[in-house]
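Before we start, here is the structure in question, set down as structure tokens.
For this view, one protein chain was removed and the others were kept in their places.
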Amino acid sequence: MNQKQTIKIALAGNPNVGKSTLFNTLTGLKQHTGNWPGKTVILAKGSFSYKGKDYTIYDLPGTYSLLSNSTDEEVARDFIVFEKPDITIVVLDATTIERNLNLALQVMEITDQVIICINLIDEAKKKGIIINENVMMDKLGVPVIKISARNKVGINLLLDTIDRMITGNISTTPYQIKYSNEVEEKLKQLIPKMDKIVGDDISPRWLALRLLDGDESILKTYMRRKQMGEGEEKSDGYK
Amino acid sequence: MCNNNLISLDQAEIGDCIKIKRLEVTGTMRRRLLDLGFVPSAKVVAVQKSPLGDPIAYEVSQTIIALRKEESSKIFGEVVKNESKTDD
């Protein structure tokens, strides 16, 4: 078999968390679009291999949230929703986890296949921040890995976790944000209707939330894509 | 809660910690501010003025975010403590 399917990985994270550093560490020089000094504004794409599997990794724009307040956020969100990466790695800054976790929770509303990377762990140690990743893993229901992308700490564990997730040895039950009773009640009314249209393609709960929030663009995009051709792979759409 | 205690963020002294009560901003800017952590009940510390006095940097949810007067004057809260004075 030399026609191996490449596995698609997305890197999400707030700005300034060292996402690009991790991207560089993983891909080395195998990048297709150089991201120009530091900040990733365009979607950079790179590749690497591990244990005989080929991976393509996409460096999403750094955003605080996925609630579509800007083009960057829309790009990041649409990629996770429509391009359906096999794994989405959310990179957190160990020194500002509280803020970063917001994005992680939002990603976990969209997809199950999530790995949390706590980056800059050496920096956190210096500042006397102690993170119990086991408890966090319990709470979040997805793998949580401490890394330092620039010092290449924890990269092997990350690669191994990716590998085991792809082979199905790790199953996840991502934490779902609970909303107020009022909102949850509304969701209950909407979600069943959602199933008929989107099926398993998009998390109905997440989509219902977006609709309640007045954002119809996702459903529209979904319908358009569906008409253009059932589930056509559009992996190069973000070249 | 007495309304007299509410001040807008731009009126805060450097070092003041303010608990946000309400935002009088609408549209995209409101969404953006919310995303950055300027949510009701969040605590914000005024940390640094730029050399020319505006914008002012605030620490919110572990990050330092600079806001112009146009925005910070529409975020209201109450001073809960002044870090530079005491910590008791």
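Which chain is which? They are A and B, in the order written, and residues in each are numbered from 1.
Everything below uses one rule, namely that contacts are C-beta pairs under 8 Å (C-beta built on N, C-alpha and C of every residue); 3 or more make two chains touch, one makes a residue touch a chain.
Operating definition for what follows: contacts and distances are computed from a predicted model.
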**OP:** Pick, from "Cell shape-determining protein MreC", "sulfate adenylyltransferase", "Ferrous iron transporter B" or "PorT family protein", the protein name that UniProt gives for the chain of this complex that is not shown.
**Re:** "Ferrous iron transporter B"
Original post:
In the intact complex, which of the depicted chains does the undisplayed chain touch?
Top reply: A, B
**OP:** Looking beyond the chains shown, say which of A:I9, A:I115 or A:L140 touches the absent one.
**Re:** A:L140
Subject >> For chain B, residues in touch with the removed chain >> reply: 28-37, 39-42, 47-55, 57, 59, 61, 63-68, 70-71
**OP:** Tell me where the left-out chain touches chain A, residue by residue.
**Re:** 15-16, 24, 29, 34, 36-39, 41-42, 65, 67, 70-72, 95-99, 101-102, 105-106, 120, 123, 126-133, 135-136, 139-140, 150-151, 175, 177-180, 183, 186, 189-190, 193-194, 196-197, 208-209, 211-214, 216, 219, 223, 227
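The rule is simple: only the chains that are shown with their structure count from here on.
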**OP:** Would you pull the chain A residues touching chain B in the complex into a rising list?
**Re:** 64-65, 67, 69-70, 95-99, 102
Original post:
Okay, in this complex, where on chain B does chain A touch?
Top reply: 28, 31-32, 35-37, 61-63
